[in-house]
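Of the protein chains in this complex, one is absent; all others appear in place.
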């Protein structure tokens, strides 16, 4: 089997398993936390950063570098911003009374 | 990276994802069905059959063939027997009254 | 060796992401999980920086710093009520990043790529650009830059379908002619166009469903990137993201009692009230318009009170004022519960975040199933800018557009106080029979202002 087909199959295994897993994990999130969930998955999607880092640093061509740079910036906004805002939201959920307004 | 290390990493990805998935899937099985669960996972474990088939049919050496043959037999007992007995149990679970004794 | 470290860092990141999402099953450990997710991201980035193709770090450093500053600033200063906009924007960034990586990859490796990678790249730019413009449109509609009303034209569904099919044809052609750059860029352009044209005809208030759906497209684009780059953490993150967006949009449309197709092609949510199908309108119901003092009397007498917040609370930013009011009532010995409907507000979990922001403990907040039997037993109900989620027509009027959607049994309560600005309908454009009931008091005005007066009245 060609190595490319092998990679495809392997990717499919991962995709299928992660899809099933995602289904189970997400359905366990209570409505209470659906907004942080949206923000959190956004942050995780910032992982596309790792794809763009290579483009931005590899000097394949001027175009690649510029596109990579823009992509790094966009993905970093998502990653950093996403985790920060999710944390900001989650910090607000409390059971006990008291505490200051955030 | 050596192709062997690559394969190991692949395997680890799969193992980790399947482990997480297993955790979620199994914890959703109600106590009512714990015995069928044990029988069913047993049946699924019969998949080691695919490993033994090659040994039994490849004529690598006489020893390999014999070991493969025994392994095929054992794994087939699990696979065939496991699915049959799980089905036999599951068939018995009914909500409505009536039906004959099985 | 470097390569091994790279891959191990990705495996660690994948596990961290899974644990982060698992932790969201309860607010108790959700924060720790989020931290773990951030650590996973850091590990993956550090691992990537060891990649042997990377020869200079200046653009990387600038991008990382710039992105962190913008991302950090956005998340510190954005008000909680703007979360839908925030999320739409970040999908736009995510889609753009995926698409640009795809273009960059194709531009420098084009000829040497195998069919699988080629198809993955094609999907990546199409979905990436679609998510980009689609999310920008959604953002614009939410912000009011673009009219929230559905912009419809004759044959729009046919156009959209044609564009999707063309993309498919291009993809197949591209798989066979991987060097034909025009096919590749054609797919990207189509993606940009579909994003705009598919979102335009959808009403502004339906944007949350659109945003969730774009979330799952963004996830698929990430996964496609993963297939193109043989990068498994991208595939895993993309699949998690994709299922999350998909499940949330399913949940929303189910809780709104509408089909996916109806939202995507229905041009619903115009904002034009069409009150003709309501029994109340037909009966020419008179409303019981009450003063703040009347309402204070009811609140003072209530031993048990259920508060039902809705989109109006978000509009008027009334959550902190509400907290002061309920604190004052609790100080007098009343028992307060909050009833939050799954589609109250304009985003899943919208009300919960606002109540949490106002320091309202989440163990006082209850779901539809948990609290719906309590309404008939409670002394009073305070409806703060909610409308559709308390509309009894959903239970009683088979002709209503929201018939069958589960709603709170507020109509069974002994005394009901409703805070809103006018007798205008809510999101679905329907009249609400609840407002005409004899035991309902309508206190008209901005919710925050009214609540402040109520608090003053209760205090003294």
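All chains are identified by letter, namely A, B and C, in their written order; residue positions are counted from 1 within each chain.
One rule holds in what follows: a residue touches a chain if its C-beta (ideal position, glycine included) is under 8 Å from a C-beta of that chain, and two chains touch if they have at least 3 such contacts.
Owing to the predicted nature of the structure, the values given are computational and were not obtained by experimental measurement.
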Which displayed chains the unshown chain touches: A, B
Interface with the undisplayed chain - residues on chain B: 2, 4-5, 7-8, 10-11, 14-15, 18-19, 21-23, 25-61, 63-65, 67-97, 99-102
Residues in chain A touching the chain absent from view: 1, 5-6, 9-10, 12-13, 16-17, 20
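Basically, only the chains that are shown with their structure count from here on.
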Centre distance in Å when chain A and chain B are each reduced to the mean of their C-alpha atoms: 34
Between chain C and chain A, distance of the C-alpha-averaged centres to the nearest whole Å: 17
Junction residues of chain C - those touching two or more other chains: 18, 232, 236
Sites on chain A at which at least two other chains make contact: 10, 14, 18, 21, 25, 28
